[in-house]
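Yeah, one chain of the complex is gone here, protein chain that is, but the others are all in their spots.
Letters A and B mark the chains in the order given here, with residues in each chain numbered from 1 onward.
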Amino acid sequence: MKKSVILGALTIAGLSAGAAAAGTLDDVKARGKLNCGVTTGLVGFAAPDANGEWKGFDVAVCRAVAAAVLNDPNAVEFVPTTGKTRFTALASGEIDMLARNTTWTFSRDVDLKFTFTGVNYYDGQGFMVPKALGVSSAKDLDGATVCIQTGTTTELNLADFFRANNISYEPVPIETNAEGQQQYLAGACDTYTTDASGLASTRATFENPGDHVLLPEIISKEPLGPLVRHGDDEWGDVVRWTLNALVTAEELGVTSTNINEMAASTENPEVARLLGTEGTLGEMLGLDADWAKRAIAAGGNYGEVFAKNIGEETPIGLARGLNAQWTNGGLIYSPPFR
Amino acid sequence: MSDIHANSVAFVRTEEVPTAPPPSNAAGPAKWIKDNLFATPLNGLLTLVALYFIYAILSSALPWILGGIWNAPSLSACRDILDGASAACFAVLTERWNQLLFGFQYPDDQYWRPGLAFILLFIAAAPVLFFDLPRKLLAFTALYPFIAYYLLWGGTIFVPILALVGVAGGFMVYQRLVAGSFAAGFFGGIAAAFAIWYIGGLLIPDNASENAALSAVPSRYMGGFMLNMMLGVTCVSLSVPIGIALALGRQSSMPLIKWICVIFIEFIRGVPLITLLFVANVMLAYFFPPGSGVDLFLRVVIMITMFSAAYIAEVIRGGLAALPKGQYEAADSLGLDYAQAMRLIILPQALKISIPGIVNVAVGLFKDTTLVSVISMFDMIGMIRGPILASTEWNGVYWELFGFAALLFFVVCYGISQYSQWLERRLATDHR
Partner (left out) sequence: MTTLTDPPRESFNLSMLINDTRYRSTTFQVLAFILLSLSVGYLYSNLAANLQAQGLRIDFSFLGAPAGYDINQRLIEYTSQSTNARAAIVGILNTLLVAFLACLMATIFGVLAGVLRLSKNWLVSKIMAFYVEIFRNIPVLIWILIIYGIMTVVLPGPREFRGDNPTSTMLLDLFAFTNRGVYIPAPVWGPGSMVVVATFIASVIGVIGYRRYATKLLYDTGRLLPMGWPSLAIFFVPTLLMFFLMGMPIGLDVPALKGFNFQGGIKIGAPLIAIWFALSIYTGAFIAENVRAGIQAVSRGQTEAASALGLRSGRVMSLVVLPQALRVIIPPLISQYLNITKNSSLAILVGYADVTATLGGITLNQTGRAIECVVLMMLFYLTISLLISAVMNVYNKSVALKER
């Protein structure tokens, strides 16, 4: 934000209109800051901490991209967006990329003209119920009152699920997670539904987490990932391969602590290509050779980011599950660096 | 003789009887209670109901408030201290005090800047609010926007100075040309100001902000109650002149201008502020040149200003309509042209009548600034509903936070409305 508000006003007046549609990559480099859209606050994924610093799983992706492109993981301007505003913010160029647990769907990709650059978290919509209710399956929820956090694909999944099972329910749409929790704990709804990761992180903050269970059904596929505007493929490639670099680093055992030794002494040609000691991958991407090294050093590889923000050691306590490396039976799989 | 006298008049009082106190039920607190609380049986019943009502509220609220915990790092720690007792956890206020007031991103070593700007606001507003103060203080009021801008946003000092020079230059051109015709002066002044800004804008080096005395703070970092204050003060002060222009336009004899103003005012007044904020948030970006990236704060200021300008225009229109026709005719008969008549005769009177209405709009607008929380800005309510309630430490604290927000807004709004009532009494020059 070098441009002051007054100069900004002059910009509107058309006096210095311009900024021809150069590529986003050049824009970001010229600006020296990456504008990254995140959620307004979901602990573990993106939320400001007590010191006002953004922390979380999605935030780490933004920082990795900033490190790769700008050589500074802190050169990120986090733009909080709601479910309503995120797509406009991206489409209008207010943000360069959106890392806001956004589900990759056909219509968003095709109709709204966005490019999803991969999946950083495989999620699915689940249900949380109080243990006392004695419900063991989502199919037992006939006639239940369901609190839904609006703004994602949850409403649609919920409608589909209950319709497919021919059972009825009463939806109570809720704006923020905190309010959903208040309603749920007061018994104003029988069950609370949102992405299973969100449920886990919500339950972790309860006074008595043990009194509540997550039902086994996962009623939807929610591949969450960062996205960019359609049509700017160079920039899309940068974001996609930064994410892939984090994944590949975990697969190859490159961590933020051993990355320098690895770079200096590796025998593995793929590690060498990844870390830029061999080949010209960075150049092809429009960056320098060390781009992936910086991205990994910023917050660690995929596994480290996961463990630090939402892993089992954290209050959120999510198991890797589907988000384990493919070598461990999960879905996290990066195309090769070659 | 004395005997006769003594017989004819049995007793002559030589001093006054001391005034007897009234019966105990006709004086003092007893009478007051009887007259004001138990005048009729129905009245007495109402009093009892009211007393019970007050008791019910106080008996549940007071222990909760008085037993509050002011020092704890998190809700669970606070609950441990309370140990099952029902009382408030005001610790969230002390722990998140700065976030509530300044948002979570304003650099913490710079809090003195908004604080200073807030204090200066009172000095700047004083001569506008209290007419008895020396008029020279108005000079500070005129400087205040630039000082406040510099304090809040920081960055290079050239920007506010340039803006000031532009305004001053425009004003000088206006002064020179206004003798000929108001229109020439007005438009000339605007043109001059823009010319100065444009040329000056080219002169300011691009990296001027980097080593500035006050580090630059982007407007996205503004939050908390500070954001409410900023939006309220900026939008009200911007919308008064626009509102005057709209009100005059609506009364204009030129059909085109009249209709533009009517449509604008009716359109804005016809839709809820929240839809206008949606426009600011999701639509306005499409109407700016591609890549201009006007920040959200500015977009919201534009929309709220338009909103309050339409309401203020209607208040002022009421003031204009309330003026006797004779005032207009008197101005015409003196040979004043339109601009002179308005500036010297009509507006001073119309504005005086409109002041209470304008203050009402201002209070309403200040309250409505909380709506920006719906469009992902972290004003005070946005801070509460977003980062604070979403944090693991304070998840589940509602009443303390909303109660505090309500109290803060009450103090400000009640203060302003008391001022407005005082002013109304003060300005009442009609004969009674």
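By definition in this document, contacts are C-beta pairs under 8 Å (C-beta built on N, C-alpha and C of every residue); 3 or more make two chains touch, one makes a residue touch a chain.
Model, not experiment: these values are computed from the prediction.
Here the missing chain is touched by one residue of B:Ile54, B:Ala85, B:Ala139 or B:Ala191, and it is B:Ile54.
From the set B:Leu164, B:Ile257 or B:Leu336, the residue in touch with the chain omitted from the display is B:Ile257, counting the whole complex. Contact with the omitted chain, checked across B:Trp97, B:Phe131, B:Phe287 or B:Trp422, is made by B:Phe287.
If you put the hidden chain back, the residue from B:Ala26, B:Ala39, B:Met172 or B:Ala191 that touches it is B:Ala39.
For chain A, the residues touching the absent chain in the complete assembly are 14, 21, 83-84, 87-88, 91-92, 107-108, 111-113, 132-133, 141-145, 150-153, 155-156, 158-160, 162-163, 169-175, 182-183, 186-190, 229-231.
Taking the whole complex into account, chain B touches the unshown chain at residues 36-37, 39, 43, 46-47, 50-51, 53-54, 181, 183-184, 253-257, 260, 266-267, 269-275, 278-279, 282-283, 285-290, 363, 367-368, 370-371, 373-374, 381, 385, 398-399, 402, 405-406, 409-410, 413-414, 417.
The rule is simple: only the chains that are shown with their structure count from here on.
As a whole-number value, the distance joining the C-alpha centres of chain A and chain B reads 40 Å. On chain A, the positions that touch chain B within their shared complex are 1-2, 4-21, 27, 40-43, 47-52, 77, 79-82, 84-85, 88-89, 92-94, 175-179, 181-182, 185, 204-205, 207, 315. Touching chain A in their complex are the following residues of chain B: 76, 79, 95-96, 99, 103-106, 108, 149, 153, 155-156, 159, 162-163, 194, 197-198, 201, 206-207, 209, 216, 218-220, 278, 281-283, 285-286, 288-298, 375-376, 378, 382, 385-387, 389-393, 395-396, 398.
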